[in-house]
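Yeah, one chain of the complex is gone here, protein chain that is, but the others are all in their spots.
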């Protein structure tokens, strides 16, 4: 509410009695280091030569390519189906909305291997939905389609939540004004609401993409082959040990980090009002 | 900004021209069904008898117990170290804050198997940190400690983000007033800020706990044994097939769903101002 | 003519009830009421943003009750203007004709006209974030006028402006009203603003219309305690009327007997505006023609005007200009004489 500059409490710069800051900083540093040290070590301290070799290995490359591609398809599907749902959540009232909004987040906390089992229980070729897809030539076990639905299932809540929040941030009166100016609901959405929300939606899509690429548990149940990169990491580790797994893992961490930097940049620009 | 009741656009109830609502509802239904049908089918349509048997199987029970216990330890550590960091993010300005806030979310998008490798690369007994812990009798490979750090790594960002947001929602002027009334920074935190944020923090802790229980990829790298439930699901699936995996998976989904209902209830009560 | 009949709008935790209004073409109509009284909801309902439970809205014989907002031909301007932040000023203004698919030449011509009328040429290429409060209002007005609306709906158009700019925008709006012959419905919580701008006024409270009429009528002759207090009549007393010899009416409250021109009988209320009470030096005696003496109990200096309260009883407050106040040399506790013109004693039954 405060419109005045600098209304936040600048505790750190005050004189004595700031033991809270020191204690909190110390505790916070511990968890920061716990998260950052492993990631930095992977990126900067792993064997550079092995990394180079991994980048020349056709199996690694095709696996990474498959991961990127499958996650991209999942994100595209998630975008087409999820963004409209997010808009409805943000703008309409209907009975049971609160419950549905909650349920949509369930995949985040469901064990990923259990999610894989659940998907197989529906999309497996001996079940109704699976049989239907089989009839049109789509099978989910050990196939790209299986990888895509596994990724979609675990990652689409990220996009839906992010799109919902960004639609909510668009002042509803802008839509109302657009309507009084003669815009149909479609025009108001396309010319006002979506353009104002798109940066956050794009960030959400990138997050979904990265999250899809990261999926291991649900994918391994549905499709051990073709092998996505997270599974390749596991295979190498199981078969050859840590040293062989590190290069592929490091590459995947770098890709995630790059996407993540993109997300952060987008979100920062939005906050800067650009 | 709008203080008036019912300022939202209630488009659905207006006369014609509401094709947007129908198209968006249709698309949204598809993704809702995609997420909910597998989960519901697992919970309500799986073999009840097999489910009952699984609940009597000592391996299943000890595995679920281990999962709950390990995730609880991870959450406790995350709470002690993460909540202070969240408070600093919410209330203090310091150089690099934006970057650190972004980095803390990286574990969400890092492939989980790669995260496991990264943790092993630091906490493995032939590396510096791992050697240090080994000296005091803590080893991370195939141990509870390994399960805990794997869970902590992938789930702590959830708690930190949630705590940060809930601290931000507490009007900073309440802290300022508390200070002018004679409260030290510790007292202002303990008597004003934390009590006002605790409901969301508790919800965030529950989410972290559920997310920890769900972890598969990072845990399988660090500790195949003792077997947490998500790994047990995978083992059963690999060894005996889908039918044998479903009961354990269904139980885990139910546990996640229960925790999740708890989270949603907490968040709804907070929004209702209770 | 905009006609509202038996309108009821139900929203979570709030309802507009039984609204009847007739707003003539070309009228400057002000909807005024305290916050959360439902004025904005009523305005938005006219614009088509809320579902109507019962009742009808007619615009020139056409029943628009169920019509989509985009087909109503109404212009809406919100308090903070609600300019599209991703569009330039020119694009904001052109929006209404662009969505209608009008050719650029039409848009340019219409824009040209409004730019001249509102004198906003230099703003066209700017980003909306670079505008001052007054500039934002002008742009929002231009945007709403581009589509030649039959009725212009203004939601607190002066609310977010500082005093200097407010004067400016107030004149701009009145100029638009006069020059374009627009029908304007203006929502405000500020009764002073309502009286200054409105030809006709409706006072709204708790979702219902409390009184409708010409601005001056509402100002001088409130017909309920709510309206009397809301219009800052200040001296609002419950009492009763006694009809004297020769048909004279006297309002009795506490120790005071007030001659009045009103003709309400029995128990009733009196409202006496503080500016209509004259305060004179104490030399003159209390008398039959509504002259009272008493001690000053409170002085509130409001800058250019001063409120002086005298406990007769009842406590009666009168308003002086600062200059007038200074010349009388008044202070709390000093005895003074109040003169209340009988025509200023307005009686009503609530």
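As written, the chain order gives the labels A, B and C, with residue 1 at the start of each chain.
Definition applied: contacts are C-beta pairs under 8 Å (C-beta built on N, C-alpha and C of every residue); 3 or more make two chains touch, one makes a residue touch a chain.
Worth saying up front: this structure is predicted, and the values here are computed from it rather than measured.
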{"item": "Of C:108, C:180 or C:196, the one touching the omitted chain in the full complex", "value": "C:196"}
{"item": "Touching residue (missing chain; options C:13, C:247 or C:303)", "value": "C:303"}
{"item": "Absent-chain contact - pick from B:173, B:225 or B:269", "value": "B:173"}
{"item": "Sole residue of B:191, B:225 or B:269 that reaches the chain not shown, by the stated touch rule", "value": "B:191"}
{"item": "Contacting the left-out chain in the complete assembly, out of C:34, C:159 or C:342", "value": "C:34"}
{"item": "Touching residue (missing chain; options C:62, C:130, C:229 or C:261)", "value": "C:229"}
{"item": "Touching residues (missing chain, whole complex) on chain C", "value": "34-35, 162-164, 170, 191-192, 195-196, 215, 219, 229, 231-232, 273-276, 278, 300-305, 319-324, 344"}
{"item": "Chain B, residues in touch with the chain not shown (by the definition above)", "value": "171, 173-174, 176-184, 187, 191-192, 195-196, 273"}
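The working rule: only the chains that are shown with their structure count from here on.
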{"item": "Chain-chain pair with the highest tally of contacting C-beta pairs", "value": "A-B"}
{"item": "Separation of chain A from chain B, taking each centre as the mean of its C-alpha atoms, in whole Å", "value": "14"}
{"item": "Residues of chain C touching at least two other chains", "value": "44, 48-49, 68, 70"}
{"item": "Residues of chain A touching at least two other chains", "value": "171, 173, 176, 179, 184"}
